[in-house]
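Every protein chain but one is kept in place in this view of the complex.
Going by the order they are written in, the chains are A and B; count residues from 1 in each one.
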Amino acid sequence: MVMNQSPSTTTVPASSPLREAIRAAVESVRADTPMAQSFTNFVTINLVANAQLAAGGTAAMSFLPDDVIDIAAISGATYINVGTLLPFYKDALGEITKALHEKRHRWVLDPVAAGLGATRTRILDGMRDVPPAVVRANASEILTLESMWNPEHAGPADDGAHGPAGVESTDDVDTAARAAERLALYLRSKDAEGLGAVAVSGETDLVTDGKRTYRLPGGDPMMTKITGAGCALGGVVATYLCVADPLVAALAASLLFKRAGERAAAASAGPGSFQTAFLDALWNTDADDVASSTIWEA
Amino acid sequence: MVMNQSPSTTTVPASSPLREAIRAAVESVRADTPMAQSFTNFVTINLVANAQLAAGGTAAMSFLPDDVIDIAAISGATYINVGTLLPFYKDALGEITKALHEKRHRWVLDPVAAGLGATRTRILDGMRDVPPAVVRANASEILTLESMWNPEHAGPADDGAHGPAGVESTDDVDTAARAAERLALYLRSKDAEGLGAVAVSGETDLVTDGKRTYRLPGGDPMMTKITGAGCALGGVVATYLCVADPLVAALAASLLFKRAGERAAAASAGPGSFQTAFLDALWNTDADDVASSTIWEA
Partner (left out) sequence: MVMNQSPSTTTVPASSPLREAIRAAVESVRADTPMAQSFTNFVTINLVANAQLAAGGTAAMSFLPDDVIDIAAISGATYINVGTLLPFYKDALGEITKALHEKRHRWVLDPVAAGLGATRTRILDGMRDVPPAVVRANASEILTLESMWNPEHAGPADDGAHGPAGVESTDDVDTAARAAERLALYLRSKDAEGLGAVAVSGETDLVTDGKRTYRLPGGDPMMTKITGAGCALGGVVATYLCVADPLVAALAASLLFKRAGERAAAASAGPGSFQTAFLDALWNTDADDVASSTIWEA
């Protein structure tokens, strides 16, 4: 699969300080093994933890507010994923996200299946005033979340028709580009230091802080044939967020996953061996591999 | 291990329309990637999703009634497994199965550990009037469920002594043959189109719609040395149920698992590599391999 660069984009040069920041984030995680906490779904919770470890960090998973808030105090960042909801989450996630916001503890949101289920809608709506530092999602979820949260953005999304498709995206990454940028600006408007980023996963990933938007080609279609590559990516964004700002964390994790996906595809014979090889590749891909990746800016 | 054909059975011929229906189901899932939803246990939820993806479908896992009912509307079928119960399930599963029945949304039940725990018994009893299109279970669970549900069948099972053994079967597949046939007829009596099937997993699998009963030899004992081969099979029955009738879905999934188990055993050195190779084999086994399998009818 060849992804051609659009004529309207430029390639981020080798000398860009952004590449140095990405390299530093990857190396710092390997050196310091920072702990990122997760509140995540039951399907892929094991892969999220193993991906965080393979990237060089450590992992802790919790669901009770008293647990999550205690562990946040000793963690660099937290990952919250709204798949596989249980009844108590609708109160717990409100309490947790409010506490994280008050303590200025940065976190990553994965709004899995945004738009489906009254409880999920209520939970995501409750995060509007205490939003994360990073949102990591597929295009459909970004379009839905942005239309829920953005006060500038009344009425239906202006990017064209879209809708939730369970946990699979029905929309292209490019379709969600404007929504991702608006959402990133919204996150930044709520952050104490004015930082924030949005990562949209797809055939080509898109990462934006609302002012600058990057496209990351590569990866492999087999990443969609194992469950949880997106969740694991969200977890590793949190790992990098322990040592880097939201934009750099989102870029570093997304690039690491693209490179690891390519290596794993070359070393595997189906989705079982792909997952095994993918964790090995997260472990073996070094900071140079990640930082020298193709990055397009537009 | 050689399984000899019983003299009382015949082999389903190569020209049987049943084989063509099985082949079409396998191919249709690969072509259309239908989404099957699951409400399943926490032990094997990841393997269920990965097996559904490896068979060619897509997966979504949910527990809240509002989630499950919303996602059922965009799914071809649903898989419900009663392992690892939580307190809210006893109300949630009643609400969910009633809604699925009203919407004529087909689903697969895996009555894990039927007979153990008062909550599980209450849940399974509550499904009696809104039963699934397919039950996939081991022999002990089929015997227990049939004696709970079948209104024709008062008193203890007439197949001889049996009892629950946790999640492991203590009974042979053949011991449960008559119960499986009666249970299939019961499911059909409640289905809007009069369809239904029961799959009993064991050394030789048994699949019946109550009128015709098939035995599927093969597979490998290593399938019992990883957790969740049976759950994953139930999930893949739901994947095929998106594109085929209950009997064909149960046969196609059971045959795919037998063939994949054999391939995985030949390519592995223990249960870790077996699971990896099994997911690869689910992905790489094609419709011809599945449809040309040995099938005995009796």
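In this text, contacts are C-beta pairs under 8 Å (C-beta built on N, C-alpha and C of every residue); 3 or more make two chains touch, one makes a residue touch a chain.
Fair warning: this is a prediction, and the values are worked out from it, not measured in the lab.
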Exercise. Which listed residue (B:A99, B:L116 or B:V130) would be found touching the missing chain in the intact complex?
Worked result: B:L116
Seminar exercise, completed: Considering the complete complex, of B:S16, B:T84 or B:N150, the missing chain is touched by B:T84
For this session: Taking the full complex into account, find the residue in A:E20, A:D66 or A:E193 that is in contact with the omitted chain.
Result: A:D66
Seminar exercise, completed: Touch assignment to the omitted chain, from B:V130, B:L195 or B:I226, lands on B:I226
Seminar exercise, completed: It is residues of chain B that touch the chain not shown, namely 41-44, 46-47, 83-87, 113, 116-120, 164-168, 225-228, 268-273, 275-276
Seminar exercise, completed: Where chain A meets the left-out chain, the residues are 35, 37, 42, 45-46, 49-50, 53-54, 58-64, 66-67, 70-71, 74-75, 86, 88, 275-284
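Operating definition for what follows: only the chains that are shown with their structure count from here on.
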Problem set entry | Whole-Å gap separating chain A and chain B, where each centre is the average of the chain's CA atoms | 35
